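Below you'll find the structure, written out as structure tokens, and then a few comments.
Apart from one protein chain that is not included, each protein chain of the complex appears where it belongs.
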Amino acid sequence: MLGPNRYGKAESRVVRIVRDTARHEIRDLNVSTSLYGDFAAAHTHGDQSQVLPTDTQKNTAFAFAKLHGIASPEDYAIALGTRLLDATPAAEGAVVRVEEYAWDRIPVNGFGHDHAFVRRGGEVRTTAVEVTSAGAAVSSGLEDLVVLKSTGSEFKGFLRDDYTTLPDADDRILATALRARWHYRPGAQPDWTTTYESVRALLLETFATTYSRALQETLYAMGRAVLAAHADITRIGFAAPNKHHFLVDLEPFGLDNPGEVFIAADRPYGLIEAEVLREGTT
Amino acid sequence: MLGPNRYGKAESRVVRIVRDTARHEIRDLNVSTSLYGDFAAAHTHGDQSQVLPTDTQKNTAFAFAKLHGIASPEDYAIALGTRLLDATPAAEGAVVRVEEYAWDRIPVNGFGHDHAFVRRGGEVRTTAVEVTSAGAAVSSGLEDLVVLKSTGSEFKGFLRDDYTTLPDADDRILATALRARWHYRPGAQPDWTTTYESVRALLLETFATTYSRALQETLYAMGRAVLAAHADITRIGFAAPNKHHFLVDLEPFGLDNPGEVFIAADRPYGLIEAEVLREGTT
Amino acid sequence: MLGPNRYGKAESRVVRIVRDTARHEIRDLNVSTSLYGDFAAAHTHGDQSQVLPTDTQKNTAFAFAKLHGIASPEDYAIALGTRLLDATPAAEGAVVRVEEYAWDRIPVNGFGHDHAFVRRGGEVRTTAVEVTSAGAAVSSGLEDLVVLKSTGSEFKGFLRDDYTTLPDADDRILATALRARWHYRPGAQPDWTTTYESVRALLLETFATTYSRALQETLYAMGRAVLAAHADITRIGFAAPNKHHFLVDLEPFGLDNPGEVFIAADRPYGLIEAEVLREGTT
Partner (left out) sequence: MLGPNRYGKAESRVVRIVRDTARHEIRDLNVSTSLYGDFAAAHTHGDQSQVLPTDTQKNTAFAFAKLHGIASPEDYAIALGTRLLDATPAAEGAVVRVEEYAWDRIPVNGFGHDHAFVRRGGEVRTTAVEVTSAGAAVSSGLEDLVVLKSTGSEFKGFLRDDYTTLPDADDRILATALRARWHYRPGAQPDWTTTYESVRALLLETFATTYSRALQETLYAMGRAVLAAHADITRIGFAAPNKHHFLVDLEPFGLDNPGEVFIAADRPYGLIEAEVLREGTT
């Protein structure tokens, strides 16, 4: 018996240049689309008559970058998802995921250049839009926002068992590569980019200014700050690897090391996942 | 309000040598553990008193490689998850995920060497065990099983719209890097490794011998073959990127190209996801 | 017969916090060291008596982050390389390679926070220092500086043969992920960081403001700009993948595409490598 299924085209690398004036704009996206619904015949009998090819989904992603432009990843994803759902009678829903890579203008004599750009690096902006007959459900986020506090973080008073060797830490480095995803209430139409920038700033500020007794506590505070400031957001989830920085033992070399020299470890790493919800939502 | 949350230690690289005799055995694992339950105080008040540190989870993963050994990833994960749940009163469940990397003995004069090994490469064996008071739920799988058919695959008769340019294909390369995960019925205690090898062989054989009118149809056939052969398995899910191999146009150089020269593309790629369930299960 | 050989410790992840005041500083390095010289006995007879272990090299890398600090990657690498050479009588040379990852202070109310940082992303600063009895030879550089021009680039009038299908391009996207390495004259002691920032700015500005008839011409102009501005630099080398952005054909959908919608390709890519030397150097 066929269970849940979906199909689509992943990672179309759509680059859109706006060149209406000599001062170009650039939007640089990684677009993945998928459809779900009644596609049983494709699985059971190889019947493709209800299947909009993934190649067509890709074509549509590029064509819509021209037709509708990319005012924001969210606006673009809503338009694209709506089109894919409309074009596919058997589909019950279309999901469009977008990653956006940021570019800065190259500074020349103190001014940003008209048509030369340098990729900013750092975090990736994301959105995931699910379009059904009920409308578009929008969640947005970011990935790989790498942050670190060199003090203001402890970890102590934890549960101990026979396999516990970790000592209490009064002052440690706290570092993570944050992934966050926040969900907008149905029907919300905020300025997506302004909201993104505000949420990003709140996450950073709260991380910076909250004394941390655990990464869990820090994430919870970050989530509450976002919900308090943005009525359009109903919940926010985090996945945060605890990127361990271990204090190096320099005693054998006659050196003390009061929180100065660390080794950044790769694996294993802690992994903390949590959601913060507005009361009354699910 | 705090929503769903969990925490743990990801990617502990556990290598276990069995050296009871001169003919050593090796098991090479990547182990991730996590706990969920009532850990609200850690989030809201930074109270760690119910939190078994991720460092302790790591220690336990290594200690259990000694104490219990690694008869199979599944046996090891069940033992480890049970221990973590028992050690943490606030936990409602423990999830242990394991990837295993296979090694072969190095052949010397036609025989496998006692203590020298070469990593096999190819697919990774996986398991995910969730232990709760109700027992252990086991699902196992594989990742990155890269397969290709050079004929016996078509894609035609699909839905067309204004953005469709893809022609029908009567004979194409079909290739994927398969990810599969199958779920065992509660209480099943098969020989995990024998079952793994049987499922892997069935997936390969079915891929090879089924004429494909779409990757969806091929996956469905593979899933049915597994469910037919293994009563202990209730469902199996697939994620299969359609790794496109495009026929290269050699006409400008006066050459024909009847399915002989292809360019293997990276992105975008099709992505097909489907589950096959035994009737009567959910 | 033993030929050229060297050995060392690669990728020690050294993180140094300067916390002399409440306003911390962070330096985040990836350090690789190696030694070469007369280590034949280690190869031919397994005699390690002249071999300073790679573990010791690692220890020294961390200890020197405390003892000497990290005024710049170059200063640190010179000190570390000198120590490793001194400690190893059989060594003729020590090579220290450093990658540095940049962090910014997290802005809070318009000011950078004292001890909370966000990783900048973008290019990585590098240095390679080779210390011998003749002194320290310093070359510095950067990797993964991703730049793009949306106009001001052509490629035409090239050599054609039977396998050439590429049409002339009057106006294309030019994009690369630049790797550059510049060599300082022996004995130079510039302010390494000021020089780094100046070279980086020159590379960006020249890329932005030079009309490009080929990536080769752009690189050459960039190299000349650096040599003209920095008497201490004797040569500069580049490796620049031509990250192709192909114009998408939207004609089948009734849309024109005058340089607006592109697909960013992964592979294959052009790869241009060139050095620019000051006259009279080799």
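Order of writing sets the labels: A, B and C. Residues in every chain begin at 1.
Assume contacts are C-beta pairs under 8 Å (C-beta built on N, C-alpha and C of every residue); 3 or more make two chains touch, one makes a residue touch a chain.
These numbers come from a predicted model, not from an experiment.
Within the whole complex, the absent chain has one touching residue among B:Ala71, B:Ala116 or B:Ala231, and that is B:Ala116.
When you scan B:Ala65, B:Val138, B:Ala180 or B:Ala214 for touch with the missing chain, the hit is B:Ala65. Touching residues on subunit A toward the chain that is not drawn are 162-163, 165, 252-253, 266-267.
Listed here are the subunit C residues that touch the chain not shown: 1-13, 32, 34, 39, 42-56, 58-60, 63, 87-88, 155-161, 163-166, 212-214, 216-217, 219-220, 235, 237, 241-242, 267-279.
On the side of subunit B, the interface with the absent chain consists of residues 12-19, 24, 26, 28, 59, 62-63, 65-67, 103, 106-108, 113, 115-123, 145-152, 173, 201, 204-205, 207-209, 245, 248, 250, 252-253, 255, 257-266, using the contact rule stated above.
The working rule: only the chains that are shown with their structure count from here on.
Copies subunit A and subunit B of the same sequence differ in orientation by 180 degrees, per CA superposition (steps of 5). Averaging the CA coordinates per chain and comparing them to the mean over all protein CA atoms picks out A as nearest. Centroid to centroid, with C-alpha atoms defining each point, subunit A and subunit C lie 29 Å apart.
Each chain gets a centre from the mean of its Cα atoms; for subunit A and subunit B, those two points are 25 Å apart. For the pair subunit B and subunit C, the distance between C-alpha centroids works out to 38 Å.
Contacts with at least two other chains are made by residues 12-13, 59, 63 of subunit A.
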